[in-house]
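Yeah, one chain of the complex is gone here, protein chain that is, but the others are all in their spots.
This part shows subunit A:
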Amino acid sequence: MRADQQQTVCHQNVIELSNISFSYQQKPVLENVQFALRERDFVGLIGSNGAGKTTLLRIIVGLLKPDSGTVNLFGQPIGQFRDWNRIGYVPQKNAFNPLFPATVREVVMSGLYSRNKLFRRVTKADGIKCDEALHAMNIEDLAGKRIGQLSGGQQQRAFLARAMINNPALLILDEPTVGIDAETQQDFFHLIKHMHQHHNITFLMVSHDLDMIRSYLGEEPKGQSGKLKFYVKHSHEIEDCVETNLTHSLKDLRHSMEREKVGAGLGNHN
């Protein structure tokens, strides 16, 4: 979609954490966490309950300030970072009230309401972006439904569509498979993997599902910090960074997914 994305060097750091420490009520949760996420990495952040996964995530997106250490996003210190629309964010499934009066369409559109959009009106082009995101996630038929009426897997897709509406360079997922049945989880993971391999997106996924992470990211963590483990997979061979056949538009996502599905004989679980 954006020409400048294709020209950027492949292994720039998207997130850089140096010596992050954080305590909650005098209890240290994170101690000297050191990690860097490169462009087109898929990082699985694993840790038991209370290991500080969510805390670290909140620090990365600026919701919490670390006691010490620095966070850089896309090469900029977080305090100066303004390109929030380059980051897509998928919350935990239970982050909202099921009775909340909002249609799927309204939720997906809200992915556009960033700081840059303050005081600006929603345009027709925004509506088209929303249609594309809905289509890519195969939920266009559900656009008018209340978000709480959807099944767990459909809600996930709606939140993924919201995160993808800006064509983000970094996608952050916070335990996206909690409370969802195994089959739907598989489906979702398949979709995420596909996006990683065929789009220029860097992934950071918090999870406690070790099996799923290992099956894609390998058996051994690349980094460890306290009880947190970082599993990493780059989308292609490290030497081969001039790969050009990446799909950049949301439009192509579903198309290429469906081709793959026909090949693999996978059904659609919606």
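Basically, contacts are C-beta pairs under 8 Å (C-beta built on N, C-alpha and C of every residue); 3 or more make two chains touch, one makes a residue touch a chain; residues count from 1.
The criterion applied here is as follows: contacts and distances are computed from a predicted model.
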Of the candidate names "High-affinity zinc uptake system membrane protein ZnuB", "Metal ABC transporter permease", "NADH-quinone oxidoreductase subunit H" or "Cytochrome c biogenesis protein ResB", which one corresponds to the UniProt protein name of the undepicted chain?
-> "High-affinity zinc uptake system membrane protein ZnuB"
Given A:L17, A:V71, A:I87 or A:I213, the residue that touches the chain left out of view is A:I87
Touch with the omitted chain, as defined above, among A:E106, A:D209 or A:D252 = A:E106
Sort through A:F74, A:F96 or A:Y216 and give me the one touching the missing partner chain.
-> A:F96
The missing chain sits against subunit A at residues 58, 61-63, 82, 84-85, 87, 89, 91, 95-97, 99-103, 105-107, 109-111, 113-119, 122, 144-146, 162, 172
